[in-house]
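What you see is the complex with one protein chain gone and the rest in place.
Our next item is chain A:
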């Protein structure tokens, strides 16, 4: 379990990094937190000849809340660690789902090192942040020596462990839009051990109107398909007061939409069962969350 030989680059600026990436082409691989790449290299499942370490790109080490109202979003730079994102109070205030989901990503030691953008590029369909990005209709900012582009979540995840990045491209940040209105969220998952990749995980974002009726409800799933899956359950639930909503029916509906596969930890049927159960629990939790957040907000003096 020793990696094969590689040339190590440690650019100091984004431009330098893009320059190296452009030069080395398909032989290159970006090293962020290394929590996924290094094990793969040690097992020789990945053997990049050129390794471009972006940990010196301090300009990309940020979490910031952009805009307000309808266009508000949390932008996470490429070298921001999971822990930094998880603990960021401003981000939590506008978008609690980030912390809700991140607390399920591995263990704190790994979150101290692994980056949120890295986990998106890694595109593991069991990675929480892939589904969070998809659920929020977020996007990834990508740059190369030739220019920049912004890729929506739906285009970004191509397959298991496959994003749409070109070899010469660097993901510089990810943008997580803040859901509008009186919204609440929840992240629930079942893992075999605390902190493991989930057997099934579900995120829910739900919006209530002034009479506490459900106006919108979306769920995002990990570990049920090759890429994260998002379902819109607003219609299924209907515009009903949150406390009369039939969450179980919504769960059953969601489970029926999914095509999970079995593996050594869980059968396909069990995954489907979990998807249904977790959907109804997450929706109900998100509704309560919306209510609680709203109540708290109205108490704040204007």
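Structure notes:
The working rule: contacts are C-beta pairs under 8 Å (C-beta built on N, C-alpha and C of every residue); 3 or more make two chains touch, one makes a residue touch a chain; residues count from 1.
We take it that contacts and distances are computed from a predicted model.
Of the names listed as "ABC transporter permease", "Cytochrome b", "Aldehyde:ferredoxin oxidoreductase" or "Xanthine dehydrogenase family protein molybdopterin-binding subunit", the one that matches the UniProt record for the absent chain is "Xanthine dehydrogenase family protein molybdopterin-binding subunit".
Which of A:34, A:96, A:167 or A:195 touches the hidden chain is settled by the complete complex: it is A:195.
Between the chain not shown and the residues A:186, A:274 or A:290, the one that touches is A:274.
Summary of contacts with the chain left out: across A:146, A:239 or A:265, the touching residue is A:265. Listed by residue number, the positions of chain A touching the unshown chain are 1-5, 43-44, 190, 192-197, 199, 264-267, 269-270, 273-274, 277-278.
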